[in-house]
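As you look at this complex, bear in mind that one protein chain is not there, while each of the others sits in place.
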């Protein structure tokens, strides 16, 4: 299974902004006051609890921007499931740079690894089924590309990126359009031929109309397991089926067992707790 | 207790960036295909679960940017503790604008209210003690100012913003500097007179040196309750005392009971789950 | 047929940048030297040659930024086919603002209307066929969203926006992947379920493999009319068929007559000559 | 004749923006799905039709930003007139980087070479006369500096960059100012001593006033060949004479033959068709 | 004598950046802690010492961005020479907004009025001569457009804005080019026809060559009064003559008396002391 790195073109401005946010206009006044410019250190970036890693490239970028002279050696890979105590990277060089860059590096790594970790748990829970775990647009403002990458690192799959790359017709759209058929038809006519069309239904009796209108994907919103199973049988592969709403880690396996193609979960991006990662600095050399 | 709004100068670029992230280069192709330009709607922004609210100004800004013609009426205030079902705001106007702005508005509100809610829980748990709940630099990259605002909305207090506005001498700084006294002295000489100086200790036997060196604040890192209590007694008001490390919601009350002035908690910013907020749209008018 | 306006969030920064490019650091030194601050004028924006209009919103935005006091009244609509001499908008107010904003307004309008005009010509030439005229990624750097909008204004349809919102497997991808089947399979496994997959073939004998691998769209690259017709027949609606390569205005009708679903044309964006639009200023009032 | 490169300070942000426009938030999903990370390729950038080249530095920059490991070797120079089939550059390295950067590189090169090519045609047509071919402010928004560079690459000359670096008094300015003399006098008094002053006239009987007022340059707007010739004779070197308006490629030689110093042409920037350039990838190594 | 305002397009980003610099990520913590949100005040912006004013538009913009509800009433005009004690503007509205915006508004106004004031002194000292006082490129980084505006407000004139809008050939250019004639000739051939060409000479015996090569302006660098006078006589209006180098306020009159056209002075932009302006707040209402 491939995990492609995000382009630096996209990640570097985010790392740079995070460092500016932390360094302010005067820099790291503690380190500059207390640590001699020529002090050298060796540090290890360690996972304190088990989890799935995402964000090591951002760690490398953060330390490089703070001090291009630091030697960062990555010892794991994004997507790896690691034990508590695993060394993820080592950093050697000027103690000042290591101390100044530490927090931003950890903030990215802990946040993204947290997302990868809960995604991976859902993926494991649904192993052996056809269901893919996927994310939503319920992301933290400004970090969507990173969070969707972390979902991939956890073995999950991405839903549309935003409002402009795919059509997702929800209940309110249907209400205003005057029905599923009308809504899908307008989308087919007006959106380009390169975008997929998904429609959300919340009652089984809407399924026939969604199928007839040839939606590419049908989202079952907050349905019972029995209804999901029934929908899967009736659709029989003519559209992808996505389960959505009220998906807890406890329920994800039984939802997957209904045969749906996709399970989309908002909390893997908006509510994943950070993975506990830390930087241990050896006594300065 | 006052809660001052963040300057628009600071929040508007963040809202604008979040909308650009979601709208991409082609806008909301679903809504534009399916919803007539003249459809009008009335929507309510509702809390689905109880919690403390933060971010209503960002909601207003998001809808204003998407469509300046929308009438947004805020029905609660940041810092309010609300019941499930509480209407937080109403939005009236073109259905398109409401549907297009919905997700970004909710992403900000849910994220910040999540932080305010867990902060408020810790504040309630420590009521009657002198301890203030405060945040750290363990924040989500790019959103520190918003997250620190959400902490204030939850009744918490802010620690330093970043590396340049206060001195915090940690174990590694001490090791490199060759001791607490040396480290604090260098900071006093070199940092400006307008910044406070805090030092972190992890053993009670370091307390005397920290006090003698006249740290403004002494952070007790991962100490036992007994040691915290003992530290409070010995310091006797000559410095502020901050408890840090391993603070769970379950333990926060007993930590506060030791008499510390401050309890700093990383997870109120980096791991707070979103508050469940939603936009209910009445049948289009 | 609906034509939705581009969000101001997206267009305003482009107009602002164009004005900064023209005004430089010292502003319009001619107008400010020569035209009194209180001179008032009435201007008409006129099409000098017949064509299809796109970009009137940008005209309004340009004059608003230069002088919010100007009254801009739009007299046509994007997507309108107009005769030579048609008044597209009138602008009233301070003569200085009108003269200073004129060139940037015309540069946007002439450029986008040029694209809309050649697109509309192709659309007219293929009327009565099922073929949609669509654009490519061969756009002018920085202006893709505007150019794709102009294509829609001309009655055309948009292909994918960029590299991240749909899969398009070209000859080089196939060569490296080791065949059409392998390439499509990898794309199906690795790209999300919300993106469509198109494959380019340049020989008819590749058609079967592309169909079997279930590409959503099959692009016929530089094929003869006979081959296109044959492909349409064999595919029989199981995938969309796109004709591409060597499409001149002269040939577009006969290509459409083969029954293809889409005809993609690079030059409607990268080589469309400007539409001749001008601003006529009445003798200052 | 020298052609100086544009400063990277100016070009790199434009290339970066174009890549961000194309890569979006998820990168090149086709290449990353289909092409192995370790596939290596060798590519040639080739002119498909004869023309004059401009933009090779931007090609180099685009590939460097996408993948600093690519080896780009430029085989021609901006300003060169090349035959169809000429190799302009070779690129070696990771196949992914080459495929991902290809379109942006070609979009810049094709656009700028298109401008250089039509400029060069006009320059050739006027060889042996004193007339320089020059551009106007009728440029594509955001790309003026690049387009003016392409004009220089084609052997043309640049007019003022924008509104703030020279004075150009047009008919409307004259009307409002109350005459040529008044307009030029105001400009001489109010604009700095380092800017040149040009005045546009559309009737021969205005020439005397323009000369008397000591315009540096007199623009003849849409005049007959006979009038141009007559103007050249009467001015006799006391000002530069610029012909403008209705200059087609067919007419440029006869206009130059009148003896004017400058011929300014809007369509060499706003309506030049792209030069057909392509990237040929050898079978992956 | 006209003084045109700088375009808001140019000034607003500078004011916004200055406010962000001052407000940081947490806003004005003093005012927000201490001043009630509903306190209302009336303030006067006053010149403490006599001088020439520049920057009132920036004052208006600063207060508008901080709080759009403030009523700012400008009571003087840029370019006015005022007495100590003159009220320049009044501001009414929320006390918080006034206190928060005060410093940035004053920093702009004091800085630019300082430049206008020293410029005006030089202009007064040279009254009755033909010499214009003009600025150089020795400006404060990032503020050149504002500083050049302030020079105009003080009655001075602007030299070229930067490196790209005019040619100024200095001693080092001459040395490398191999002489004045060669240098000017190259510039005439290669720079566009819309830029003026100035050459710097530091010995009177270079004058003939500069004149023969038809420089538009000849700069006399650090010459004696006698040499300046002699140069003016010899040139006799065939080029503009600019005196430069070592121009103190004491010497400016005698330099002007030599008959030079221009006196350029670096210190009017880089070393002008701030004008003392202050904001007096009446007892809150």
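Every chain is named by a letter (A, B, C, D and E) in the order it is written, and numbering of its residues begins at 1.
We take it that a residue touches a chain if its C-beta (ideal position, glycine included) is under 8 Å from a C-beta of that chain, and two chains touch if they have at least 3 such contacts.
Source: prediction; values computed, not measured.
**Student:** For the chain that's been dropped from view, list the shown partners it touches.
**Tutor:** Among the chains that are shown, those touched by the missing chain are A, B, C, D, E.
**Student:** Pick out which of B:121, B:176 or B:217 touches the chain that's been left out of the picture.
**Tutor:** B:217
**Student:** Specify the residue from the set E:5, E:69, E:142 or E:208 that touches the hidden chain.
**Tutor:** Of the candidates E:5, E:69, E:142 or E:208, E:142 is in touch with the missing chain.
**Student:** Which residue from E:3, E:177 or E:253 sits in contact with the chain not drawn here?
**Tutor:** Result: among the candidates, E:177 touches the missing chain.
**Student:** Identify the residues of chain A touching the omitted chain, counting contacts across the whole complex.
**Tutor:** Residue positions of chain A that touch the missing chain: 16, 19-20, 23-27, 32-33, 37, 65-66.
**Student:** Considering the whole complex, not just the chains shown, which residues of chain E touch the missing one?
**Tutor:** These residues touch the chain not displayed: 14-15, 17-18, 21-36, 39, 41, 95, 99-100, 103-104, 106-108, 110-111, 114, 137-145, 161-169, 172-173, 175-177, 183, 186-187, 189-191, 195, 266-267, 270-274, 281, 283-284.
**Student:** Which chain C residues would touch the chain omitted from the figure, given the whole complex?
**Tutor:** The list for chain C reads 21, 24-25.
Following the convention adopted for this analysis, only the chains that are shown with their structure count from here on.
**Student:** Return the distance between the CA-based centres of chain A and chain C, expressed in whole Å.
**Tutor:** So the centroids are 33 Å from each other.
**Student:** Chain D: which residues touch two or more other chains?
**Tutor:** 21, 23-27, 32-33, 161, 164-166, 190, 195, in rising order.
**Student:** Classify the chain contact graph as line, ring, star, complete or other.
**Tutor:** The chain contacts form a complete graph, every chain touching every other.
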